[in-house]
Each structure stands twice: as structure tokens, then as C-alpha cells.
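Take a look at chain A:
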Amino acid sequence: MKALSEFFYMGGYALYVWGSFGVTALLMIVEPIMVHQRRKSVLQRISRLVRIKSEQKS
Partner candidate 1 sequence: MFDAFRVIIARDLLLAMRRRSDVLTTLFFFVIVVSLFPLGIGPELDTLRLIAPGVFWVAALLASMLALEKLFFVDYQDGALEQMLLAPQPLSILVLGKVFAHWLVTGVPLVLLSPLLGLQYDLSGDTILTMMITLLLGTPALSLIGAIGAALTLGLRGGGVLVSLLVLPLYIPVLIFGAGAVEAEVSGLGGAGHLSMLGAILLLSILAAPLATAAALRISAE
Partner candidate 2 sequence: MSGRIFNIYRFSSPATFYPLAGKIARIAAWIALLLLAVGLYMSFFVAPTDYKQGEGYRIIFIHVPAAWMSMFIYLVMAFWAGIGLVFNTRLSSMMAQALAPTGAIMTFIALWTGAFWGKPMWGAWWVWDARLTSELILFFLYIGFIALQGAIDDNRRADRAGAVLLLVGVVNIPIIYFSVKWWNTLHQGASVSIKNGSSMSTIMLQAMLVMTFAFWAYSIAVSLYRVRSIILEREKDARWVSELPEVGR
């Protein structure tokens, strides 16, 4: 337990170390999520397009 809190204390540099690692982690999680959402919305749009096209044909 003590080791853990000492670890998070980072010898007094907690704000700086965790501020850096935290933001980096946040960005590296958010970026893939945004990329994934972009992909989902593109796929949705394309499926709609395909459906419209096939309706027009029939």
C-alpha cells in the first residue's frame, strides 16, 4: 500500500509526471476512438448509398 502511494507520489513530481503521462494516454486513447468513429460513419453512409442504388435499380 505504501509502496503504491509512494509510486504515485513520484518523489514530489506527481503533478508533472502524471500530468504528462496522463495527457499522453488520453490522447492515445481518444485518437483511435475518433478514427474508429470516422470509420463507422463512413461505413454507414456507404451502406445507405448502396441501399439507395439498389432500390433505384429495382
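If you want to know what made the cut, all candidates are chains of the complex that A comes from, given by their letters.
FYI, contacts are C-beta pairs under 8 Å (C-beta built on N, C-alpha and C of every residue); 3 or more make two chains touch, one makes a residue touch a chain; residues count from 1.
Note that the structure is a prediction, hence the values are computed from the model and not measured.
Among the candidates 1 or 2, the one in contact with chain A in this complex is 2. Put simply, chain A touches candidate 2 in their complex at residues 7, 10-13, 15-17, 19-21, 23-24, 27-28, 31-32, 35-36, 38-39, 42-43, 45-47, 49-50, 53.
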